[in-house]
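This is the structure, below, for whatever I ask next.
Only one protein chain is missing from this complex, and each of the others stays in its spot.
After this line comes chain A, so read on.
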Amino acid sequence: MDARLRRVNKEIADCKNDKSSKIELELVDDSPFHLKGSFPGPEETPYEGGHFEVDIRIPDSYPFQPLKMKFITKVYHPNISSASGAICLDILKDAWSPVLTLKSTLISLQSLLCSPEPNDPQDAEVAKHYMTSRSSFESTARYWTHIYAGGPDPNSGDGGKGRSGQKDEVAMAGLEKAHVDQFEAIGFERGKVIDVLRRLNYRGANVAKITEDRVVEELLKP
């Protein structure tokens, strides 16, 4: 039997038998070389309670070439593209070793959620958010976990004030409702305000550094 197929089949079987790690694998279009992996968000992180899915492609020269992985579930994390799910992780590139497996790589992704590397970002805007205001970043990441990964509603604790089931665009962008309202009141369209404030990283200590004129100037750009 083809060495790659033997190895992949064994890895899938091992994963099925191991109930302790909570890592799951399933085939996509019946090919053992295109898989979907999933794992629970790590405890005591903004991803806790979420269920994260990863698209996995096994290259022809596996395991001598790294696995190709990207998040299917949208994740708010400095090393994961918020748009495409692309992952910036050394073992998926130069630091790959043929002894790594589907399971160990997924576990590495799980631990990447615990310890972001904002100095080697995949998503520069998210990384800026992380560096500027950790607590604001965490609440946004928690909100994304709730909306996309089926995590708990972060607002359910405060007497059910949160509009559950409906996406709050301001919370999605990690912004303050008051800031968005302020510029919307001048007469700018809400979606545009959210977009500009997100790009300017209008959060935490940064708010004091960015003048209103600067924001308006950005808003006026076509």
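The rule we apply is simple: a contact is a pair of C-beta atoms (placed from the backbone, for glycine too) under 8 Å apart; a residue touches a chain by one contact, two chains touch by 3 or more; residues count from 1.
Please note the rule applied: contacts and distances are computed from a predicted model.
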| item | value |
| --- | --- |
| Per UniProt record, name of the chain withheld from view ["General transcription and DNA repair factor IIH subunit TFB4", "small monomeric GTPase", "Serine/threonine-protein kinase SSN3" or "RBR-type E3 ubiquitin transferase"] | "RBR-type E3 ubiquitin transferase" |
| Hidden-chain contact residue, picked from the options A:S31, A:S97 or A:S111 | A:S97 |
| Omitted-chain contact residue, chosen from A:P63, A:G85 or A:G151 | A:P63 |
| Omitted-chain contact residue, chosen from A:A3, A:A83, A:A178 or A:A208 | A:A3 |
| Residues of chain A in contact with the chain not shown | 3, 6-7, 10, 61, 63-65, 91, 95, 97-100 |
